[in-house]
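A single protein chain has been omitted; all remaining protein chains appear in their positions.
Entry: chain A
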């Protein structure tokens, strides 16, 4: 038999219909829904008198607009209306909703895996570009627009052309204090923000195999920042161990049977990709973004690039614009940059292990006088688990705020907004102009690096700290 990649195997199992000069009609196993990209889709169904074909394969939550201080007090009436609309739509069309007062509520890409809805081999879509997160489990997961949300609601399928595959192979191992976040930022810095366009990325190599599931989610999450609609990792023992016992995962004999099927999904040894790039994990250092796209990243001990280093006139202009927006000087060490805010959260880095590692840094220390720091757990479940371990106390004692679950300052659609011109060390995934507030200056970092920046008041190489998690 012809060796195949995991992408080809999943694809073949989901083709409903094929005809000449058309994309394939692909079946969708799981459709995740949130309040921002769905109202117009439901309205479209209503206008045509259509139903949701498979409410049982559809799961909704609220995350983008949710307030993180008092979750029941939604100040902005437009936000409130959007949330109420999702509730009404879920009731009308019979869709399960993890509403604001539901214990399972959280960021859509955090709760899917947490509940075991995300499983190897599934096709998963959501009206959200970070749907690639679910690829960590060996699922083919990608973001869609609202028209496609409506299409999936009505038909449980999508017209899709088979994607090209791109192998991103990470050799060696990551050093102490170097995280999955640094890995994905370094990959995007090295290969650029559009190297994945038109591809599905499969992350392979020793450094990827040794990542935990939460770390794999961090990596796959940011595939879209490299231009790839989806990024995935072949499932292995780490995957199965994580899934066992999760609510929507089969148990007992059914679980063993599922594991056999999932194992067979992994890319065959001699399978070929349309393209391959390699990077050495040993060489990666903690990263800090300095500019206005996620490719504009440097190792923490380097200096901010100069427009003079650019390879083209348009790149030169891009660097100049970014420096001006960010209020930075070329040649300045990134460690000399002071921060005003620290945000630990988002679907990239708000899981329990992220919070634990950040807590390891701040324990017994104090947030710098000029810094406002907040921690926003990715889900209500994570919040409760963290509190049971006393992580909330560690953060509160250090001077952090401890908030309710949601997207929060990742895109500042709720009240958590960075004021004009102020600077934030953020564990989120996008440093676009205005992302965290109009005129806000975002620096993307790992949770450890964000925690250390909160304490020091500026960026610092987190490897200068000695903490237990670095020796494990």
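Here is the rule we use: a residue touches a chain if its C-beta (ideal position, glycine included) is under 8 Å from a C-beta of that chain, and two chains touch if they have at least 3 such contacts; residues count from 1.
Throughout what follows, contacts and distances are computed from a predicted model.
Per its UniProt record, the hidden chain corresponds to "3-isopropylmalate dehydratase small subunit" from the list "FeoA family protein", "Aspartate carbamoyltransferase regulatory chain", "3-isopropylmalate dehydratase small subunit" or "ABC transporter permease". The chain that is not drawn here is touched, among residues A:106, A:177 or A:227, by A:227. Checked against the full complex, the one of A:67, A:106, A:127 or A:281 touching the unshown chain is A:127. The set of chain A residues touching the chain not shown comprises 13, 16-17, 21-23, 25, 27, 29, 36-37, 39-40, 43, 48, 50, 53-54, 57, 64-65, 76, 78-79, 81-82, 85, 127-129, 143-148, 150-151, 154-157, 159, 161, 193-194, 197-198, 224, 227-229, 293, 314, 317-318, 321, 411-413, 420, 430, 432-435, 438-439.
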